[in-house]
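Inspection log for the structure reproduced underneath, given as structure tokens.
The block that comes next holds subunit A.
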Amino acid sequence: MPVKIGLFIPCYIDQFYPQVGIATLELLEKLGCRVEYPAGQTCCGQPMANTGCEQDATTTYQHFVQLFHAFDYVVAPSGSCVYHVRKHYDIIEQTEEVKRVRKNTLDLAEFLLDVLQVKRLEARFPHKVGLHQSCHGLRGLRLGSGSERILEPSSKLNTLLRMVAGIELVELTRADECCGFGGTFAINEPAISVKMGKDRIADHERQGVEVLTAGDMSCLMHLEGIIRRQRKTIQVKHIAEILNGASL
Partner candidate 1 sequence: MSRNSILAAIQKNKPAEKPLPAIPSFANGKAAPIDIFTSMVEVGGGQVIRDTNSHNLNTTIKKLFPEAKRIASPLPAVERNVDLDQLPSPGELESVDLAVVRGQIGVAENGAVWVTEENCGHRVLPFITQHLIILLNPSDIVHNMHEAYERIQVDATGFGLFIAGPSKTADIEQSLVIGAQGARSLTVVLEAV
Partner candidate 2 sequence: MNEHAQKAAEFIRDESRTDWHDEALWFVRTKRDKASHGIPEWEELRELASQVKDNVLSNLDQYLEQFESRAVQNGVHVHWAADAEAHNRIVYSILEKHQVQRLVKSKSMLTEECHLNEYLIERGVEVVDTDLGERIIQLKEEPPSHIVMPAIHLKKEEVGELFHEKLHTKKGATDPKYLTEAARQHLRQKFLAAQAAITGVNFAIAETGGVVVCTNEGNADMGVHLAPVQIHCMGIEKILPRAEHLGIFTRLLARSATGQPITIYTSHYHRPRPDGEMHIVIVDNGRTAQLGREDFRNSLKCIRCGACMNTCPIYRRSGGHSYGSTVPGPIGSILTPGIDLKKYSGLPFASTLCGSCSDVCPVKINIHEQLYRWRQVITQEGHLPPAKRQSMKWAGRVLPSTSWYNFFGKLVSWAIRRFPRPFLYNRFNEWGKERELPQPPRQSFKEWHRQREA
């Protein structure tokens, strides 16, 4: 394939969940993509901006653009970071490079379905899986219709998971309620943040879920933190891991 793909691995995945980055890279390569990982990358700048300090984030934005503008696509296993680049990089000067990066930065699921038009995957995951619809991907990038809008129901993540052999996807009582992570919200409002997380986990548990998956590892970091503290058996896996053929 002639296109050049730049891989962006969000800071917390790089530091804490390398297996998610590895799965993303391997999956893209398996599907025949030429992927480059610019080693100078850091973060998309969202933590500052969501705290109200987007002005402090502009240098980080520039850094991101500088690293990625030469690629045809920038792919990241995070709807949240992608949403941030696309939506909020509007405060820096809109040079051709910036416009290009904002247009071509895609979440992994979008890239697989909209660009690669993947129809089949070589993956098997014979487990009961609950999909957490991370908000920025769902309502920011519109990776699905969402329960609020009166549209034909759809979900890109769901479509991809259904390509995995042996997987059993459950229906949740609340299909797409927020997990309570919310970036610095998790530390500013810890009581509600944790309560929201507990409630999400309980919904998955009631459906007998073995593995809770999502398109954003940040949600899963928060949920996993609660799961481990409460010594629950339910596990978390980023969707890239499942699509790449992970096993438990």
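Quick note on selection: all candidates are chains of the complex that A comes from, given by their letters.
Note that in this section contacts are C-beta pairs under 8 Å (C-beta built on N, C-alpha and C of every residue); 3 or more make two chains touch, one makes a residue touch a chain; residues count from 1.
Computed from a predicted model, the values in this text were never measured in an experiment.
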item	value
Selected neighbour of subunit A [touch, this complex] from 1 or 2	2
Candidate 2-facing residues of subunit A, complex	9, 11-22, 25, 37, 39-43, 45, 47-57, 59-60, 62-63, 88, 135-136, 138-140, 146-151, 174, 176-178, 180-197, 199, 221-222, 224-226, 228-229
